[in-house]
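One chain of protein is taken out of this complex; the other chains stay put.
Letters A, B and C mark the chains as written, and numbering starts fresh at 1 in each.
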Amino acid sequence: MMKNLIKSNTVIMLIFAAVVLTAPIWTAPIGANYPDLLQKFAIFGIFAVGYNILFGLTGYLSFGHAAFLGIGSYTAVWSFKLLTMNVVPAIILAVIVAGIFALLIGFLSLRRSGIYFSILTLAFAQMAYSLAYSVLTPITNGETGLQLEQQDPRVIDSMFGVVVKDGLPSTNLFGTLMSGYSGFYVAAAILIVAFYISLKIFRSPFGMKLLAIKSNQTRMKYTGFNTRPYLLTAFVISGMYAGLAGGLLASIDPLAGAERMQWTASGEVVLMTIMGGVGTLIGPLLGAVIIKYLENIFSALNKSELTEIFNYMPEWLQTIVVNVTNPFVGEGWHLTLGALFMLIVIFLPGGVMEGVDKIKGLFGFGKKKSTIEGEAK
Amino acid sequence: MDAILIQLLNGLDKGAAYALIALGLTLAFGTLGIVNFAHGALFMLGAFCAVSFQKILTISKKVKDESITFFDAYKEKPYLEIWWGDTGTAIIDYAVPLSILMAIPVMLLIGFIMERGLIRHFYKRSHAEQILVTFGLAIIIQEVIRHFFGANPIPTPAPDVVSGSAAVGVFFGLNENLVYPWWRLIYLAFSLAIISAVFAFLKFTTFGMVVRAGMADRETVGLLGINIQKRFTIVFAIAALVAGLAGVMYAPILPPDYHMGMDFLVLSFVVVVVGGMGSLPGAVAAGFLLGILQSFASMTEVSSLFPGIDQIIIYLVAVIILLVRPRGLMGREGVFED
Amino acid sequence: MSEAMTNTASKTMLEIKGVNKTFGGLHALSDVNLQIVEGETHAIIGPNGAGKSTLLNCCIGKLIPDNGSVTFNGRNMIGMAPHDINHAGMVRVFQTPEIFPELSLLDNVMIPAFAKRDGTFKFNPFKSMANEKVIREEAMSTLAEFALDKFYDQHAGSISRGDKRRLELAMGLIQHPTLLLLDEPTAGMARHDTNQTIELLNSGKMGEMTKVIIEHDMHVVFSLADRISVLARGHIIATGTPEEIKNDPKVKEAYLGEEAVDE
Partner (left out) sequence: MKKNDQTPSLNRRGFIKTAGAAGVVASAPMIFMKGAYAAKDFRNDPKDSKTVTLGFNVPQSGPYADEGADELRAYKLAVKHLNGEGDGGMMKTMKPSMLKGNGILGKKVVFSTGDTQTKSDAARASAKRMIEKDGALMITGGSSSGVAIAVQGLCQEMGTIFMAGLTHSNDTTGKDKRRYGFRHFFNTEMSGAALGPVLEKEYGTDRTAYHLTADYTWGWSQEGSIKKYTEAMGWKTKAAVKTPVGAGDFSQFITPVLNSGADTLILNHYGKDMVNSLTQAVQFGLRDKQVNGKDFQIVVPLFSRLMAQGAGENIKGILGSTNWNWALKDEGSQAFVKSFGAEYGQPPSMAAHTCYVQTLLYANACEMAGTFYPPEVIKALEGFKFDGMGNGATEYRAEDHQCFKDVLVVRGNQNPSSQFDLLEVVQEVPRAQVEYKPELLGGDLGPYEV
């Protein structure tokens, strides 16, 4: 009975929403309770959750999803420049344009499978990055990144008589500014919706068929499924999620840079997903949170702050601990990242979610792990 | 005509580097089935063998510059020069080629340790997990190198005799202005030699035959009762060695820095895949093809016609080849397609 | 054996005409002609390498014959994609179990049921699996027919080989095919399991279905088949009732001699 309750969509969504919306409170002890990082958690959470719909369900490893993130950002900023500072059209356009590009790139890339598919997506994304950085500068403003300007036309805004006298206008949601905590709550609300959609997909026959394609594509074909459109749909959906994340990034901070499309950015979402747990519902989100946390908090620690943190220890122990941990923080945060990747794969092949399951098992919750969380039982 | 010839040389030279890196990568791919994201790091470690060897040779007697009082500034004179005079200078001058002697055992050892300690536990794991673990390893190697050598590139010049350019034009009876650096010609020759050596090794030794059989059908070879584990270790060590040697010899062309492996990583994967998974000749062919095309694409005649083509040529060609030929230039069906 | 025998002349379902297939220089199939009649169970036998699997693959779209025609219920099958052939009603059950190892047994059977209902592609991401009661019940009862229902929620990859073979049959059956192609359904099975499978194939819905069976085991062939075709070196050398085949001198000469080697 308990089990069924936990598995029900409504309960999951209620818990999920509660956890997400109270993030400013429970992130306080780990020093992550400031708007920018919380926004990044939500936005990259959306990116990873969407990526998981492709990678987690179909097993197709795309190495080019950052392209859609970048395209979403550029679209959103252009919408701010040309149409209005309201984020609604910007985000909608970002999703649509990213979806169109995903359709084109997916259509070509999905003609191949396995590593050939991965390299095709990588190649498309790298081309997008290189061009955005150089020859497409009129559209992308190159290295500096696309920015707002006071002289931008903003057709819709000017129709309603909004005039910007001094400085740059701010992005808003019908008057609510997108900066600070309000920005986080908008992103969090969208994350909740995005997560709900992902949950529905995971638990639908459509999601089941995608899983079956991952399991045995050949068999799917002889079972009467045309697998290509299924894969393409999943690719486009995850591309649209990436576009959504990109549009949201630009909505909260209206600047779109080419480096958002570099292969390292594509790699990051892959790592987030694997680290959290491929094919689990919540894992990719956890992966996104962990990586962004390391990037933003660990990189900022230094020796004196470590000393502060370990102040409760006796002095001799404190010195030892500080000296041992010091290479892993500040400029050494990459080292922590690398070590974490290795430790997780070696000890928790299923990502963080496997660790969670193991702990659950220790305490006697739940039965033996099922590989696919979203599977309806 | 001259311009085309010299771009061809540039392309061959680039291609030599790509092919050499891709060779080790595809060897590990094909035989062990491992997607090694730390391969770029091995290339970088090779280059840093040259750097460390040079550092060892130039351990210097420090003479304090007395005119500077605010901090200690030294004029350095290597002990080798002090002890052996010109002979010492000459030895230091040849630091890079000599460092090969150090790189061979070091890279083999690194390959051996990596395979025994980590890679072998991942043969049966998914590609995604292989990527994550090797990528993590690459980051760690990179950070360790940075810790000891800093982030700036470190100059590792070629020996003086070959630091100039060869009059290629005169040699072929063409324009006398047509020159090409000796070291790049040496690099080209060196990589051809290494590539031939790897091919010969695989073709003419029993060991090589087993490896090739393994590349064709891993499971069958496993069933033959051959101690495949031991052979896998050796194959991986060879792959590491090839990457390392590519790095050593590249040091005079590209002053090494801790990040150079990552810069080559994506490119080498593209080369391997365009060549076709698990195909050694494919990787070599793709390396040279992409190198040459990249050179030609940057000619002003071409890039003014298609702006930005030099930025994307490699990826564009990769896309076209993969769409026209499903498994790259020489890949086989069913390898790495799931 | 079944009453289908009596109306052999009723309707040709699958017609293979003049099919040739070469691999390199090797003639895998030469001028194969075969007719499968509605309601019959037709066995194709022949020594290893005779071209049985190639023939099957030519029917389901995995291979395209060099020439000749494959017509199913009046429709040309050559060049058709495998998924379309499936929807035309020709369903194949694989020799080595081609299941979805990571999914549960129930899901394994539900997937082909979805194919039957949803067609080659359907985008319904908001429909919940939990609401697919009709299909789940059908899948459960199909599993029950094959005595697999008690471990419906286990991963298909974790069950025994024999169970996997039965799961394959269940996956084929739930699609209610017009024609079921079975590739050595009992290969590698113990005698007891083999008999059980024969029983399954001869009774219930399975028994009424038109079937083509590729089989090595003469015991199985003679227990199931209404008609038998013998394939040797890419040629059909004989077609007829089991009795006719048993007594055909050509078959005895060309086939049975080699069979001893195979067993």
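One rule holds for everything that comes next: a residue touches a chain if its C-beta (ideal position, glycine included) is under 8 Å from a C-beta of that chain, and two chains touch if they have at least 3 such contacts.
In this text the structure is predicted, and so the values were computed from the model without any measurement.
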Note to self: Counting the whole assembly, list the visible chains that the omitted chain makes contact with.
What the structure shows: A, B
Next item on the list: Quick one: say which of B:T26, B:S279 or B:Q311 touches the chain that got left out.
Entry: B:Q311
Check: Which listed residue, A:F117, A:Y133 or A:F225, touches the chain dropped from view?
Finding: A:Y133
Margin query: Can you tell me which of A:K81, A:R154, A:R203 or A:H334 touches the chain that was removed from the display?
Written below: A:H334
Next item on the list: State which residues belonging to chain B touch the missing partner chain.
Entry: 2-3, 6-7, 9-11, 13-14, 17, 65, 67-68, 70-76, 146, 150-155, 157-158, 163-165, 175, 177-181, 183-184, 252-255, 257, 259-260, 263-264, 294-295, 298-300, 310-311
Margin query: Give me the chain A residues in contact with the hidden chain, please.
Written below: 31, 33-37, 40, 130, 133-134, 137, 142-145, 147, 150, 166-168, 170, 179-180, 249, 253, 255, 257, 259-260, 295-297, 299-300, 302-305, 307-308, 311, 315, 318, 330-331, 333-334
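Following the convention adopted for this analysis, only the chains that are shown with their structure count from here on.
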Notebook entry, point to check: Where centres are the averaged C-alpha coordinates, which chain has the largest centre distance to chain A?
Noted result: C
Item checked: Distance from the mean Cα position of chain B to that of chain A, given in whole angstrom -> 34
Note to self: Which positions in chain C are in touch with at least two other chains?
What the structure shows: none
Check: Touching chain A in the complex: which residues of chain C?
Finding: 60, 62, 81-83, 86-87, 91-92, 94, 98-104, 107, 110-112, 114-116, 118-130, 132, 153, 155, 171, 175
Margin query: Using the touch definition from the top, list the residues of chain B that touch chain A in their complex.
Written below: 35, 121, 125, 127-129, 131-133, 135-140, 142-144, 147, 266, 269-270, 273-274, 277, 307-308, 311-312, 315-316, 318-319, 322-323, 326-328, 336-338
Item checked: Residue ranges of chain A touching chain C (in the complex, touch as defined) -> 9, 197, 200-201, 203-209, 211-212, 214-216, 218-227, 229-230, 233, 237, 370-372, 375-377
